[in-house]
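There's a structure below that I have some questions on.
All protein chains but one are shown in place.
Chain lettering (A, B and C) follows the sequence in which the chains are written, and residue indices restart at 1 in each chain.
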Amino acid sequence: MTLWLIPALPYLGALILILAGSKLSKQMAGIIGCGSMGLSALWTGVTGIAFLSGGREPVRLQLWEWFDVAGWNPGVTLYFDSLSLVFTFVITFVGFLIHVYSTGYMARDEGFNRFFAYLNLFVGSMLMLVLADNLLLLYLGWEGVGLCSYLLIGFWYQDPANGAAARKAFIVTRIGDTAFAIGLFMLFQTLGTLNIGAILAEAGSALSGDGAASWPGGPAGATAIALLLVGGAVGKSAQIPLQTWLPDAMAGPTPVSALIHAATMVTAGVYLIARMHGIFELSPVSMQVVSLIGTITLLVAGCSALCQSDLKRVLAYSTISQIGYMFLALGLGAWSAAIFHFFTHAFFKALLFLGAGAIIESLHHEQNIFRMGGLRKELPVVFITFLIGSASLAALPLVTAGFFSKDQILWMAFAGEHGSLGLWIAASVGAFLTALYTFRMVFVTFWGETKTPVTHRPGKAMTIPLIILALFSLLAGFIEVPHNLGHITLFSSFLASVLPSPELITDSLLMEWMSQAAAALLTLGGIGLAYEYYVRNPQSLAGMKRNTGALQRFFHSGFGFDRLYDSLLIQPYTWLARVNRRDITDSLYTGLARFSIWLHRQSAQTQTGILRHYLLGAAIGALIILTISIFI
Amino acid sequence: MILVWLILILLLGGLLSWLASRWNVLLARWIALGAVAVNFVLTAGIWFGNPVPVGWVAELDLEWIPRFGIHFHLALDGLSLLMLLLTFFLGMLGVLCSWKEISYRPGFFHFNLLWVLAGITGVFLTMDLFLFYFFWEVMLIPMYFLIGIWGHANRIYAAFKFFIFTQASGLFMLLAILSLYYVQAQQTGVYSFDYFDFLETPLPFKTAQWLMFGFLIAFIVKLPAFPFHNWLPDAHGEAPTAGSLVLAGLLLKTGAYGLLRFVVPLFPEPAMAFAPWGMLMGVIGILYGGKLAFAQNDLKRLIAYTSVSHMGFVMLGVFAFTELAYQGVVMQMITHGISTGALFLLAGMLYERTHTRDITRMGGLWKSSPALGAAMMVFVMASLGLPGLGNFIAEFLTLNGSWPANRLLTALAAVGLVIATVYSLRIMQKVFFGPMPQTWPAADLKPREYLIMIPLIAAIIWLGLFPQKTIETSGHAVTEISLKKGGSR
Amino acid sequence: MNLAFNIAAVIAIVCTVMVVTRYNIMHALLYLVTSFMAVAVIFFTYGAPFIAALELIVYAGAIMVLMVFVIMMLNLGGGSAAQEKQWLSLRVWVFPAILSLILLGELIWLIYSEQYIGSEQIKVVDTKEVAVALYGPYVVAVELSAMLLMAGIVGAYHLGRQRKKIVHRFLERSNP
Partner (left out) sequence: MNLPAMETGLLLAGILFILGLLSVLIRRNTLFMLMSVEIMLNAAGLAFIVAGARWGQPDGQVMFLFILAMAAAEVSVGLALILQIHHQLNTIDSDAANRMKG
């Protein structure tokens, strides 16, 4: 089975573009870039079909033995099962669409070849992450993805602000990776291997035994490892403690935001937790921590998105919020619900970002939504696709994919074994906020009079991916319909072989109808409120803005996390660096040298040149020797 | 016999190129390159000859001063084979990179360069402690001239500091060697400086501890562990490119090699007792070195502090006493040699283009020399331990090996990875990205520079993706060391 | 015999004290000569007539006379006495005096602490024995002292010669 072709093709494309990049024409580079992605997507399809028809047997393929030290020999081996099929499908399919879109979007940029080289490298690393059989290879993909996000955010390197944003992204994710690495060390010390299959088997047997007690490291060990893995996931998926880098990552070109900061990389954390669900099931504490992080993040990000003026930053905060939903689902044990939400989110968020890119490019790089307006008539295709995407994000009931995936999470929050009323309320409030800020964005950019003229219509290469994504945003939801509306469980049964299904406390149909009705009402309410404020009478909005100015600024800055980290970590470190530039310990040695010079100068004073002093010295010396010889 | 030839070729090559420089400078350079290249081919031949060496691959034992039991005893095992390969590989690059840079008395320059390499080869080969100290000195003096004559602004200060630091600590080692010699004579009546005889003599704990400190101080100063690292930034900051390449790439490794070869096997119990302190020094070295690297504006000093930080991992690994950690230490020695050597070569190339080492005055160089930028990107990523490049394997093995030994310190060392990211990305940002303060001529890599860079990039990637070849080579030697005192897996 | 010893000892000490305290160098010199004569007498009382004679001839005669010649050459005489008074202020005396007292105390303590010196007779050693010893075991030492004297003469001649003074404009200014 040539499974290795899937990651190999993007890597190959990247290699060609890096080596021969400067010599190739833009057109040629575009073909290689998109071609490698297209072939990889195709090959994923072929492997997927073979996998499905072949009785869903997971495929394991060892390319070569990485190293063999003291009995530990992790191999560079790829593992393909239903979970990785879902992820590979999304990465390669959405990736391919974004590559096609980028040929149009980046057409006039002189770093065209370099851009596609980085994109291919990114997709290659992401595929390696998803297809890795052991955690070390996963770590390789994990860091490779971090590198490419650094390269792509700082793509327009002339502007130092982009550089700063890129470095911020890499360092913050690196903090998460360090926690992840320490988790790997603990895992290796307890089990002696990092092979995912072996770990899950060990966790499974411990679970079937008497829970975490029979885990070699004991319950504390399991919880510690789980929390460290969560630390890594939180870094990469921009959840509460380490989410400050994502809004700044919008400094990169828009296709980058679409691919990396919406569809693929930020969900790596979700993939890690889903893949290592065995360990999390061993320690309920870590599950609660994950759901707590999820809920707090979705609320914080929701509010912050409400007060952003930059189009892409609104979408960035909305991504953080939606991943918060996925973390909540993971925390509840609803593994397949989280993956389903990831599946639908990838489509409509990529669509929104690409749409935003088209808008920004046509308004000559104007990103402030309050300086846009009246684009309904100017960019009809973009408007329709953007509207569909927003509807799906806001989870317009029954029609959009977003509704089905979010509703499932809400239902799990309510009825799930680990669920609780508090979580459900928070999730619902989050849903309301999502609807509010999404349609605030839509109404402000598309309704009202045009403030900046449209100079350039997006070409065909940009509109086709938008349309395809719009279709997926609508139809992707119907593969997992809740049982009171037709009970299609294609998606969860597909993943059942890999991810255990959660237990429900109450599964009465009535309750389910109730929660869906509540969700629908909240969404429509949010849309109505947005319409009221931003279209019908904006004056009432101006009044409300005045007396909540401070809150506005607080939300705008993303709950002040940036300022907090700046004063807590960055200032002290740079101050310490500036103060101790000349290395304190160096003064230890130069001090030694100075002391010996001083000593020399003092002893030189005794050479006065006067004969009598010398004689006196000689006499004293003789006296001392005499007394010593007599009395001692 | 081939071992003697390895050293002789370098010594004669140095002399020859000095003489040849009277008539034709280019000839001198070619002779020097030829000498190191021949050595490289010989060692590569040995390596291909036995890819998985078990025990001593080649050995030569001649009487030198029979009265005192001093033998001219050279021996080659997996560990020294790898070290020699690294020495000659970097040696060739050293000669290549000073092709245009050294114009002031090139003959004498190559003489010194080759004699340093000869000293280093001797250190890696010798199995007689007296001879070891002899080569330890042979290595030191030409290096002093390299820094002192061809260095930058305050090179005299740097050369002096380097010499005093190493010489003073070397004297402690000499004391330890001699007292070990007499203690052995007293214990077993055998008057010999041979390494294998010393291995057998049982030593009372107290004396063994003092002797260990004697050896330890010499290697810790050379390694630069935390409190003794001050000579490194000055020596690197002022040395010519080839000088700092050899200094960073090889001389630091002799310290680590000494720890592995002499301190741990000869004095296992005292080393175990010193372990927590050793690991603490290593971790402080990592964090403090990283912070200082972040603070520097002079590129070469910055890279020097990064090697202080990376050598902290070696200290951590050596005193963890697990085979994983030792394998990690050996990998770290090789990959650090390549990545820091490359960074110094790049710093030299940047100096040729911008005539400054101050990174705050550089900027936006990606536009004028993208290939140089790409090469710098590879090695900056290597220095922050990106998986897929050699350093990651080394650091992961070291940390994984030292985790059972001491959890807190390993966690702190893992934080060192974040600090490494901070200073590495600062290099890229300050030098290659951002606005261009002044326009430099568009001078991308020249063919000679490609010839230097491509093998290095290939080596670091090969070590990252296929490290098994090197791990096998030093496998037996490392298990030998770690099993010597029943170290855990 | 003890009476002679005592008188000579007192004279020797008094004269030496006078030498130490005089300002005028000529007076000091003459006191020194008398002190040497007293010591010669003491040598005689200790049964060493040859040495007593030598003392008189060489010490009192030759060396002191030499000193007188030098003093006359530099005509120090009375003029320098005032300067000597100014130099020998009390402050200069204090520390050396303390030092000497301590040293004297130690010598006395040493001499009188050892009990082994019995008070038997002092045996007289006549000159013949000295001459036999001189050219017996000490013949090498005699040669050496001959060489020493030769060196003394040559040195004195070489150092004593008045070389033409090189007056250097700025390097060397002789202080007044």
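Assume a residue touches a chain if its C-beta (ideal position, glycine included) is under 8 Å from a C-beta of that chain, and two chains touch if they have at least 3 such contacts.
Note that the structure is predicted; figures quoted are calculated from it, not measured.
Colleague: Can you list the shown chains that the hidden chain touches?
Modeller: A, C
Colleague: Mind pulling the subunit C residues that touch the left-out chain?
Modeller: On the side of subunit C, residues 1-2, 5-6, 9, 12-13, 16-17, 19-20, 25, 28-29, 32, 35-36, 39, 42-43, 45-48, 50-51, 54-55, 58-59, 62-63, 66-67, 70-71, 73-74, 76, 80, 84, 87-88, 92-93, 95-97, 99-100, 103-104, 107-108, 111-112, 117, 119, 121-125, 129-130, 132-134, 138, 141, 145, 148-149, 151-153, 155-160, 162, 165, 174-175 touch the unshown chain.
Colleague: Could I get the residues of subunit A that touch the absent chain, sorted low to high?
Modeller: So the residues of subunit A touching the unseen chain are 604-605, 607-612, 615-616, 619.
Methods note: only the chains that are shown with their structure count from here on.
Colleague: Using mean Cα positions, find the chain sitting nearest the overall protein centre.
Modeller: Measuring from the global C-alpha mean, the nearest chain centre belongs to B.
Colleague: Among the chains here, which has the CA centroid at the largest distance from subunit C's centroid?
Modeller: With centres defined by C-alpha atoms, farthest from subunit C sits A.
Colleague: Please compute the C-alpha centroid of subunit A, do the same for subunit B, then give the distance between them in whole Å.
Modeller: About 38 Å separates the centre of subunit A from that of subunit B.
Colleague: In their complex, what parts of subunit C are in touch with subunit A?
Modeller: Residue list for subunit C touching subunit A: 95-96, 99, 102-103, 106, 109-110.
Colleague: Which of the residues in subunit B come into contact with subunit A in the complex?
Modeller: Against subunit A, subunit B makes touches at 161, 226-227, 229-230, 233, 291-292, 294-296, 322-324, 327, 364, 366, 370, 374, 381, 386-388, 392-393, 396-397, 399-400, 403-404, 410-411, 414-415, 417-418, 421-422, 425-426, 429, 432-435, 465-468, 471-472, 475, 479, 489.
Colleague: Write out the stretch or stretches of subunit A touching subunit C in their complex.
Modeller: Subunit A residues touching subunit C: 616, 619-620, 622-623, 626-627, 630.
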